[in-house]
Structure formats: structure tokens, C-alpha cells
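One chain of protein is taken out of this complex; the other chains stay put.
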Amino acid sequence: MFIKEYFKDIYNAIKSLLVGMKRTGYYFTHHKEIITQQYPDNRLELNLPERFRGEVVMTHDEVNEHACTGCSACELACPNGTIKIINKFDISPEGKKKKAIDTFVYHLELCTMCGLCVEACPTNAISMANTFEHSVYNRGQLTKQLNKPGSKLRAGVE
Amino acid sequence: MTNEELKNLLTELLPTAVFEEGGEWLNLFLEASEWKETALKLRHFNTMPFNFMFCLTCVDWKTHFTMVYHLRSTTTLDNIVVKVKLDRTNPEIITVSDIWRTAELLEREVYDLFGVQFLEHPDLRRLLLTDDWVGYPLRKDYEDPINMIKL
Amino acid sequence: MVEEIGKTVEGDLVINVGPQHPATHGVLHLVITLNGETIKKVEPHLGYIHRSIEKMCESLSYRQFIYSTSRMDYLSAHINNHACALCVEKGLQIEIPERAQVIRVLMDELTRIASHELWWGAMAMDLGAFTPFFHAFRERETINDIMEETCGARLTMNYMVPGGVMADLHPNFQSRVKNFLKLYKSKIHEYDELVTGNIIFQNRMKGVGYLSQEDVISYGVTGPAGRGSGVSCDVRKLYPYEIYNKLEFDEVLETAGDSFARYMVRLREMQQSIRIVEQLIDNIPDGDYQAKTKAVLKLPKGEFYQRVETARGELGVYIVSEGGTTPYRIKFRSPGFSNLSALDHMTRGGKIGDLVASMGTLDLVIPDIDR
Partner (left out) sequence: MFSLESITTLVQDWLNKTFSPNLALFFEFVIVGVLAIALFAGLGLVLVIMERKVAAWIQIRLGPNRVGPKGMFQSLADTVKLIMKEGLTPDGADKFLFNLAPFIVMMVAMLVLAPIGFAKGFHIWDINIGVLYVSAISSVSVIGILMAGWASNNKYSLLGAMRSGAQMVSYELSVGLSVLSIIVLTGSLGINDIVLSQQNGWWIFKGHIPAIISFVIFIIAVTAETNRAPFDLAEAESELTAGFHTEYSGMKFALFFLAEYINIFIVCAIGATLFLGGWMPFHIGNWEAFNHIMDYIPSFLWFFGKTFFLIFLIMWVRWTFPRLRVDQLLNLEWKYLLPISMFNLILMTLVAIKGWHF
């Protein structure tokens, strides 16, 4: 009885091992199953989903106008202090003082890409871009100004 | 079982205990001196042994500490919360790590972050912070100018 | 450190496993006392990735603090966020639209599958088989792609907000999930061929890291690790939240209490998650994906506790509110912390290889332990 068990054990053991080797042997011979992507080479055909949160950007239209009123809702919504809005006062043609943004400072190095600022924005001025190659040689380059120089508030956005 | 029924049952077991309802679960207020005795009673309660401690923590109320023990009975699935008020200047309470083994690490964590002394704890050392850390970070008056947390 | 352990005797070998060690999956530091190859004592030293999330949350608003919980148990980030969102909703007493509930549960279960996939590969790697890791990632990547498309991130999604979810499902969501289900089902037999049935693997797992029912309860072990010892501790069944009480699924229980039982629980749990996803994927109700909430959330004075079942066990969120916009005190009862406390008990008397097997089946995620 003992001998029978002993050989049965060996038989089952070898069988289980061969099953595993058959599986890996299958993948060894079937190169179509390979799923590796050749990353830097496939940059051109790399399609990230449009919702991918890579960094915060401010959308500017072709006449260099944006929709940011400087309400600092995003600054308040941000959990890490990533966004700093510096406001200035524009003089409108009628002679009224009007609040507008001077600099929209964005610290990419602090950002956790949570998307709360985009949610909070009442005018959809900022959005998440799907860039992801953020590495730079100097940490200072990660602090960005999001409003382009010379840009101004789009008319009609309050 | 509703909190009302639970309260009636537990009043028989612990005639001197102070209960508070209204929250999600039945709260049980105790003095630090009677905690161990009560803990043993709760753990070996016949109809529903509260054998599963799923949370142990401490709250700093600026004037005092409150140890909060969340207990559950795996037989009847009832939950109770035991709260023990501690003195803030010299927080001391008896350990329950021999009753619920999970409390050993949890108490070490509370000791680490609040500075509550657990008497008779087998191995009361700092757990998360380094051994030479000064102060107890989760206390409300803790200030650390280098590692600022407040924004 | 060595002198403080106290119980070591002359001639014992004290080894630091970690903080950098291939088997600890992160920065867990275990001081193990050995007698030859036999383990006498295992002592965890934590805090290498302690980021004081609890303290940090005290200064963040109820909308903001959710994102930080993705960084706790990063493998089930969705479920952590879900727990926080549920706890805040409990305080606010708001009803969540049914569509949001279904989306949340779908995402939870996909996260659970992804987490178990990673665990499966990583555990096999701990035992010395490298191939399953890559095979597991094939399926896991499909889930990650689905997540990326709908939530915008692969790992730390921050998709749950108080009141629902941040954005509606992506139009491709249903078809991609169905593709995933098809892929998963065509590959499911490989899990058994490569690992489960393997004689070496079974010998490594069976009878190793035994936890009795009493131990499980006393150590507060939850999740698949607890269910492997026959203790019913699935929060989805015991204290159903969202729509779990309307769904058909089984709580997976094994009674052996060893590493192999825990392994089987996780494998079978993946099937149950697949079952839930299959039930829901064609029945996503129409409607809002987010309830109307105020811009600034204020929880009433009181205490709120919400627990959910993550891939590793019971996650509890305990919020003490003073009525302000930020929590007065917040405590995360993380499953990994309690599970880790049982490690010493499990591994005493075993070999070094058993420590690795036990650790593998506890599925420790270190940021979850340290928080």
C-alpha cells in the first residue's frame, strides 16, 4: 500500500510539473502572445485616453484668450497648494477696475493629478492634458505659468 | 439587534456603565480604572462575546484624551464602542493586548502618536516614528516647524 | 535594536529582512531571529513609508482628503476612496443616485480583481516562479486601461467624490469590460496550470503559516486571510453597503487556515468578482452619476464610522467631526496593519521560505500599514 502511494505521488508530481512546462512551452513557441510595447519607439502611435490626467493646462483659443477669471476656486480646491493665482486689476475701457489674473502659477512637482481643481473651476478654464513625460533636469522648470504671456480673459466669461 | 436591546442586555452585564445612544452604534463610557475588568466581561459575555476588536484609536479633545475601542461580536455581528476618558497630562490606561491580540500593535501606534502609556503592555516602544522622536504628532498642540503639515 | 529584543539568546542569528528586500514588496522591516533556518521570532518595524495621512487629513476639507487615501493601499485605491466617500455621505445623509452606486460597485470589483491579479503574480515571484508575474500583468493591464479611460489614472484614480463619482462612464466602458471578461475567462485555466496545481507550489503552501479561527479573531485578521481560516468576515455580506445586498455572490470560505487556503480564497474571490461584474455590466441604470452637493461640505458634529471590504480586508474610516469643514480626527483602520500583527504568530517555528510564503498570502501592502 505504501509503495503504491509512493509511486502515485511521484506520478502526480511529474504530471503537474509537465502541465506547467506545457503552458510555458506554449508561450515560448507562440510569439504572437507577446504583449510588450516598445515604449519610446511607439511614441507616435501611442494613444492615451482623452481623460488621462497628466498635468493641468489652461486652454487658450487662437486669439490668445482664456477663460480664467481669477476666482481662485481651484486654488482652494487643491489639497497640496499646487496652484497659486496672482491677481491684478485691469482698467476696463469704461474706466472700471476689473479683477484679472496676472500669473497662474502651477507647481507640477506638487501635483498629485487628483483633478479636483478642474472639477472646481466654474468657467472650465483649466483642464487636464494627457502629457506624461514630465522629467526635466532642473526642478525649477516644473513650476509653470499656465496663462500664456499677453493672453487675456475671453469676452463674456464672468 | 437594535441599540436599545443591546443597551438593556449590557446593562445587566455592566450595571454601572454609562451609555449613550444616538450615534450609529451604542457608546459605552468608562473610567480608566474599570476598563480591564469590563473588557474581560465583554470579551467573555455569554450571549455575545465581543471577541473582535476592529478599531482602537485615541482622540485628542484638547482638554482630555478619549480612547475609543470599537468592538464587534462575530457571533451576533453587533458592534459597540467603548470610550475611556483619559487625563491629558498623564494619560495612562491598562493594556488589553492580552485579551485582543491585535491591540498590541494598535496600542503601540497610539503610544507612538499620542503618548498614551499602556500599563503592562509587553513591548511598549515607538512603532511608526524613530526611537528618538520628540513629541507626539497626533496631539492637537504638536508643532513641527520643519515638516509642516498644515497648508 | 538587537539588544532590545531581549528574548534572543547567545547563538541566535538575528537578520534584518528589509527595509529593502525583494520579498517585503516595499519598505517593511522585519527583524527575524533564527535558529539555523528555523524562525524563532519575527518583529515588524514600521514607519519607513509613514506619511502621516491621518494628521494631514485633519487640515484638508472633506472633498480634498479622499485623494490621499488612494496612497494608502494603492492596489485598491478605488475601494479606499469609496470608503471615505461613503463615510462623508453617511455624515451628510445624502442619497446617491443608483447609477453612481452601480458604477462604484463595478469599479470596486474591477479593482479587486486587479489587486488579486497583482498579488497572484507577486506571490508566485516570492516563491521563486517569475513567469506568473508577467502573465498576471497581462490581465491586470487590461483593467488598468479600463480605469485609465474612465477615471483618468491607472493606479490612484480619485474617481469617487462625496455624492457619486467624478465623471460619467466612458462610452467604451461596457465593451471594454466585456472584452476583459472574455480575455480573463480564456486565460483562467492557466492560473491552475502554472501555479495552483504545481506540486512544488502546493508543498510550499500547504500547512504553512497556520492561523486558527481563534487566532484570526483575536489578531483582528480580516479579508481573504481571515476567510482562509473559516471566519466569515466579508463586510460586503455582513454589513452590506451600496447595492451589495441586491447582488448575487458568495462569500468564499476555506477552513484549512494555511497559506494554501488563503491562496484559494483569493483565486475563488476573483471568480465572485467576475460574477458581480457580469451581473452589473448590462444593467447600469440611467440617471445622474453624482448627487447635488454643496460646494463646501460640512459634516454635523458627531462620529461616523464606515467600513468596506478592500482586496485585503476590512477598511474602516472613522471620522470625528466638530461640525467644521475639516475632520477633527480621522482614523483609518487599515486591514494590512492587523494582518501584519498575526505574522509573528504564523511563522514561528517555520523556515525562512515559510515566512515568504506567509507574507505572500497575507498580501501586505506597506503604505497601507504605515499610512
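By written order: A, B and C. Residues from 1 in each chain.
The working rule: contacts are C-beta pairs under 8 Å (C-beta built on N, C-alpha and C of every residue); 3 or more make two chains touch, one makes a residue touch a chain.
Computed from a prediction, not measured in an experiment: that's the story for all the values here.
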| item | value |
| --- | --- |
| Chain not shown, its touching partners among those shown | A, C |
| Hidden partner chain, touching residue among A:20, A:54 or A:70 | A:20 |
| Option touching the unshown chain, where C:201, C:219 or C:241 are the choices | C:201 |
| Missing-partner contacts on chain A, residue numbers | 10, 17, 20-21, 23-25, 27-28, 31, 33-36, 38 |
| Residue ranges of chain C at the interface with the undisplayed chain | 13, 15, 21-23, 37, 124-131, 133-135, 138, 194-195, 198, 200-201, 203-204, 351-356 |
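The rule we apply is simple: only the chains that are shown with their structure count from here on.
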| item | value |
| --- | --- |
| Computed distance of Cα centres, chain C from chain A, in Å | 24 |
| For chain A paired with chain B, centre-to-centre distance based on mean C-alpha positions, whole Å | 41 |
| Where chain B touches two or more other chains, by residue | 151 |
| Residue list for chain C, restricted to those that touch at least two other chains | 60 |
| Chain B to chain C touching residues, read off their complex | 23-25, 51-55, 57, 59-60, 68, 70, 74, 77, 81, 100-102, 104-106, 109, 113, 125, 127-130, 137-138, 149-151 |
| Contacting residues of chain A [partner chain C, same complex] | 12-13, 16-17, 19-20, 22-24, 35, 48-49, 51-53, 77-79, 112-116, 119, 128 |
| Residues on chain C engaged by chain B in the complex (per definition of touch) | 4, 44, 46-47, 50, 52, 54-56, 59-60, 90, 215, 217-222, 231-233, 238-239, 302-305, 307, 314, 316, 318, 320, 328-329, 331, 333, 337-338, 340-342, 345, 370 |
